[in-house]
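Partial view: only certain chains, each at its native spot in the assembly.
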Amino acid sequence: MLVRLIYTSRAADSLTPESLGPIMKAARTRNAAVGITGVLVHSDGVFLQLLEGGRNAVSALYNRISRDERHHDVVLLAYDEVTERRFAGWAMGQANLSRLNPGILLKYSERAVLDPYALNGGATLALFDELIATAVIDCGN
Amino acid sequence: MLVRLIYTSRAADSLTPESLGPIMKAARTRNAAVGITGVLVHSDGVFLQLLEGGRNAVSALYNRISRDERHHDVVLLAYDEVTERRFAGWAMGQANLSRLNPGILLKYSERAVLDPYALNGGATLALFDELIATAVIDCGN
């Protein structure tokens, strides 16, 4: 059974933009091994991540993420059983939204900043689609 | 929570077309600060404005507008919670419909004049979409 999960979190002080690269690299290797694909976007210490894969694998990964002390305020935004992945080609795409055209954020948000805590699940999924469509994501391969 | 609000009003005598420019410029600055986008059209002393943004911000702005003595007969035409903005790219577009092809007004109105007091909310939204599509709006940037 395939599922799609979206969550948001805030980076702990120890998690700098520079340290993100190696973390992502390790994550991609682990994810490929369990068939997980998806996208991670971040901006000013806020993360928004979409995970697709088997239900057990995604659930186990989310549970591990929610215990990871490098971020906190982990909030689940969306979780759906899906018949096919939307992001099957993304080992784990990545984007720093600080460099983003603010209009894309404004389309779905009250302000032109990334604040997933104020968005519903459908809006975050629409935002991911928009980011893919506008080629903002670094595919991570 | 994002909302879209449309209202109409009639200009007081003190509000001349010439005085509209500085007013709009100040409004755009204030709106940007609170994440409000939209479009204002006017014709022969009648205003029709569409506002998009966070619910509290739009409500506060509308309440302030309804108290503003430079116009009167402020009537709310439409108000909806939306999942995404239609006019995210418009800091506050503007158009003088007196210079408009009368056919666009006739499509939605009984007569070829701007009379939002005789239109329902859906027709006014369709009119805004038509104005954008026909590039009548000055984007205000």
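Letters A and B name the chains as they come in the text, with residue numbers starting at 1 for each one.
The rule is simple: a contact is a pair of C-beta atoms (placed from the backbone, for glycine too) under 8 Å apart; a residue touches a chain by one contact, two chains touch by 3 or more.
All figures in this text were calculated on a predicted structure; none of them were measured in a lab.
The complex is a homo-oligomer: 2 chains are shown here, and the full assembly described by the structure file contains 10 identical copies.
Keep in mind that, in the parts below, only the chains that are shown with their structure count from here on.
Centre-to-centre, using mean CA coordinates, chain A is 37 Å away from chain B. Listing the residues of chain A that touch chain B in their complex gives 103, 106-112, 120, 122-123, 126. Chain B makes touch with chain A in their complex at residues 1-2, 35, 37, 53-54, 57, 83-85, 88-89.
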